[in-house]
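Every protein chain but one is kept in place in this view of the complex.
After this line comes chain A, so read on.
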Amino acid sequence: MMYAVEVFVTYKESILDPQGEAVRNAIHRLDFEQVKDVRIGKYFEINIEKTEEPIEEVVESLCKNLLANPILETYRYNIKEVN
């Protein structure tokens, strides 16, 4: 039994994202003035084998200790069981 895990890491709301702003400005050049805000983040696809350790704890630990820098970033994830 395996888990397919998707992790999304983005800057916290309080952190400015100059890359996102640069992309938003480029979008405005495409005449999509209705686009008001762009935030750029990272996306991970991770396959994890089922063990006795609860999967949420495994993913939390990965996020906190490596995938995100908690000083700047926040994360969320989706966990799906696969065969």
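To be clear about the criterion, contacts are C-beta pairs under 8 Å (C-beta built on N, C-alpha and C of every residue); 3 or more make two chains touch, one makes a residue touch a chain; residues count from 1.
Following the convention adopted for this analysis, contacts and distances are computed from a predicted model.
Not shown: a single chain whose UniProt protein name, out of "ABC transporter ATP-binding protein", "Carbon-monoxide dehydrogenase medium subunit", "Phosphoribosylformylglycinamidine synthase subunit PurQ" or "SCP2 domain-containing protein", is "Phosphoribosylformylglycinamidine synthase subunit PurQ".
From the options A:1, A:30 or A:71, the residue with contact to the unseen chain in the full assembly is A:71. One of A:2, A:15 or A:35 touches the chain omitted from the figure, and that residue is A:15.
Although one chain is not drawn, its touching partners on chain A can still be listed: residues 15-16, 18-19, 22, 42, 66-67, 69, 71-72.
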